[in-house]
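A single protein chain has been omitted; all remaining protein chains appear in their positions.
Right after this comes subunit A.
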Amino acid sequence: MHNEQEKKSLREYVLGVIERGEVKMRPKWHFAFRAALYATGGIVLLLILIYLVSFIAFVLRQTGVLFEPSFGSRGWFAFFGSLPWILVLLSAAFIVILEILVRRYAFAYRRPLLYTALAIILIAIAGGTLISQTRLHGRLFQYAREDRLPIPFAGRMYRGFGGQRFMDIHRGAILKMGEGGFVLDDVRGGTSSIAVSPMTRMPPDGPLSAGESVIIFGEREGEIIRAFGVRRIGSEENEIFRVRMR
């Protein structure tokens, strides 16, 4: 009896609230608009993330850091020390925000968090790698160096990250081969003498010759760079390195 009365009262209370207009049914467009807003936000965030990843790839190529791991454990150590950590952390923050955003959708919450996080990371890396293959960042970097980039802060960002100099990475073309090394026409301007020893990790695909583009991993001692490793830069990679630092 009591239960029946309570049941009636709750039903009547809710219907009363509705009839008195104290609660309004939100229109369908409200939900459609909210869904569109979330989807747009998600797409914008994903595009920013892809741009960031492609910019990181550009910076790594531009500074030569990308090639450091090919020089063994010492190269890997230098690689992690030279990574643009601010950009990496910023990308990680975007991944977290995107993950939070997609968790509200059934396709995401029905699966373990790891899967959706990996999917976001894979899309970002694939998209970023694709964009980094184009000359977009190279052009923007060029504009930034000429102070012609109309986007606020972008000029400083491109000059700051793209123009970084690392003490142990040197890039350029071989000007002249000689005894115990070669002369490098440095992309940053000037020439450097490269000292090669039996300990130097030379390219496995044949001896070097004048005119070839190379990247050298080694410390500078005055006018001489003592090469720990030398790597040939292929024509495709060289195309990306078109932006010279002079």
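Just so we're on the same page, a contact is a pair of C-beta atoms (placed from the backbone, for glycine too) under 8 Å apart; a residue touches a chain by one contact, two chains touch by 3 or more; residues count from 1.
Just so it is clear, contacts and distances are computed from a predicted model.
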{"item": "Chain excluded from display, named as in UniProt, from \"2-oxoglutarate ferredoxin oxidoreductase subunit alpha\", \"Chaperone ATPase, ATP-dependent Clp protease ATP-binding subunit ClpC\", \"Aspartyl/glutamyl-tRNA(Asn/Gln) amidotransferase subunit B\" or \"RNA polymerase sigma factor SigW\"", "value": "\"RNA polymerase sigma factor SigW\""}
{"item": "Sole residue of A:A39, A:L113, A:L130 or A:M167 that reaches the chain not shown, by the stated touch rule", "value": "A:L113"}
{"item": "Identified contact with the non-displayed chain, of A:P27, A:G180 or A:G222", "value": "A:P27"}
{"item": "Missing-partner contacts on subunit A, residue numbers", "value": "3, 7, 10-11, 13-15, 17-19, 23-28, 30-31, 103, 106, 109-115"}
